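Below: one structure, written as structure tokens.
All protein chains of the complex are present and in place, except for one that has been dropped.
Labels run A and B following the written order; every chain starts at residue 1.
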Amino acid sequence: MTVRVENVSKWALHHCSFELPAGSVTALVGANGAGKTTLLNILAGHLPADFGHVAVAGRVAFVPQDKPMYKGFTPLDVLKFGGHMNKVWDEYRAHSWLHRYRVPLKLRCGDLSGGQRAHVAFALALGSRPDVLLLDEPLAELDPLARRKVVRDLLAEVADTGMTLLYSTHVVAELGGVADRLLLLSDGKLLVDGDTDELLGEHLEIVGPAADEPPVAGEVVLARHQQRQSSFVVRCPESAVVEEPWTARPVTLEELVVAHLEAAA
Amino acid sequence: MKAMVWLTWRQHRWVLLSTAVLALIASSLLVAVDLTESPGRSVPLPAFYAVLLQTAFGAVIGMFWGAPLVAREFEERTHLVAWGQDVTPQRWLAGKVGVLAVFALVLAVLMGQGDGFRGYQDGASWALFEAHPLVQAGYVLLGLALGVLFGLLARHTLTAMAFTLAAYVGVRMLLALGWREHYLPAERAVAPVREAASVPKGAEIVASGYLGGDGEPMAVPDICARLSRPAACIAANGGTDSYVDYQPVERVFGFQVTEFLVCFLLALGLFVLAHERIRRGWRPSRTHRRLA
Partner (left out) sequence: MVEFRVDRASGLPAYLQLGRQVREAVRLGRLRPGDRLPTVRDVVATSGVNANTVLKAYRELELAGLVEARQGSGTYVKATLGTAAPEVLEELRGKFAKWVIEARAAGLEAEDIDALVRAVLSGGPDGA
């Protein structure tokens, strides 16, 4: 484990506990105000938890959602800053990220576009070769094409360096194959914490005649009843068998997240 | 250390340079203007501004170097960048304050060279008390420390600047009007009640009055206080001697050293407060407690 959060409370967060294995990629999902940013700030060491304990093995890098950066610095200055301020610094890695996204190196950061500034922040974080990389909404101000590219490149960095990546996102539809793990926060409480593949395997949408209970044993995440039809999102063992007249189909990650959030609301 | 020198220079070079230019101009005026030979002439306006800058130099350093140091980082949220690297927030603070302090001390030496009135003078004088490198050094350290602490507490540059100015003026007035004359017990010159006690040349008079039969200063009776020549009245009311308490001119340097030490210790205390505040608020981000 590289990240361990034990019973942490702060502001909106209530008694959150989870662990992240080394080299894993975890998506932190939840509505606005659910506590995602608070959680990331606590992990980054910028906020002390009111209660509970956080432990991180190794060096952390954190890129906040607004990508703050010294306005008067050029991207080259930022790289120099990274080199001066860190024990470990991979100039090549940082530099090639800026190069890949065609960030002008000699313009002041204050004159760069939002997306370019984001890339400067990513380059600084990656150049320091962190063991744990925390990104708050890294994809928020990127267009769909750039988003795909950034995700691909971030995953390649993870594959190259073996770092642990935890990032918060709203774009649940693009998580498939990207995130190993899903953390779902709602109102400061951790609703779901698990391996995305296992979660997908465990969740079924079962539709059939009106009934109070689904035909399989398991946790009912969400139940919808109409006059002659009931549908359930159920978390059950992968081996569960559904028989006529019920039909079952696997849910997508987005449906899974929405079902849990709807149930919690 | 090299890292913090680089960073401090990169981030603050413009304000450092402009302060340095200002200090150079002011100090050359302070040294150049000499009105001792032409009595009655008033101080030229540029020199007046230079004197003003000298009086307030610690406040200028505090407001323009100290207050924004942390407050601007909070305002721009770049503290998340600065304090998210391997250099811990405490070392960041110590490094920046250290580099700025060295730079400020150099400028303080410049600003302590003349008083804009008597030109460059070698000898000690109470009137020139603050126009001394050591005293100016104490003031800039005090101003810087005040600015940094208020910046850290207020997290807002303008607020921090206002608090820094107010606190600096308060401390300076307390020093100049309250504490300074008590750094050492005053010397006392005594003369018969009808004569004036003679005070050595250049001494700073702290107090004067009459001594009663017990040799202690006595309150001047109301009826005597109304008289233009109260001596006879005071003698009739039990006064035996007149006295003057003064600080001799030989003590000027000692007092300047004391004033520097007082400011230095105050500044050190304020810096420790700021350091502790940062240490408690921010765990060193990169060197978290290791997993068991």
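Keep in mind that, in the parts below, a residue touches a chain if its C-beta (ideal position, glycine included) is under 8 Å from a C-beta of that chain, and two chains touch if they have at least 3 such contacts.
None of the values given here were measured: they were computed from a predicted structure.
Taking the complete complex into account, the chain left out of view touches A. Across A:79, A:94, A:200 or A:221, the single residue that touches the chain missing here is A:200. Taking the complete complex into account, A:180 is the one of A:137, A:180 or A:193 that touches the chain left out. Shown as candidates are A:151, A:190 or A:216; the residue that touches the absent chain is A:151. Contact with the undisplayed chain is limited, among A:88, A:107 or A:159, to A:159.
Listed here are the chain A residues that touch the chain not shown: 23-25, 148, 151-153, 155-156, 158-160, 173-180, 196-197, 200-201, 249-255.
The rule is simple: only the chains that are shown with their structure count from here on.
Chain A and chain B have Cα centroids lying 53 Å from one another.
On the chain A side of its complex with chain B, the touching residues are 1-2, 4, 44-46, 48, 54-62, 64, 66, 68-73, 77, 80-82, 84-88, 121, 124, 128. Partner chain A is touched in their complex by these residues of chain B: 2-3, 6-7, 10-11, 76-87, 280-292.
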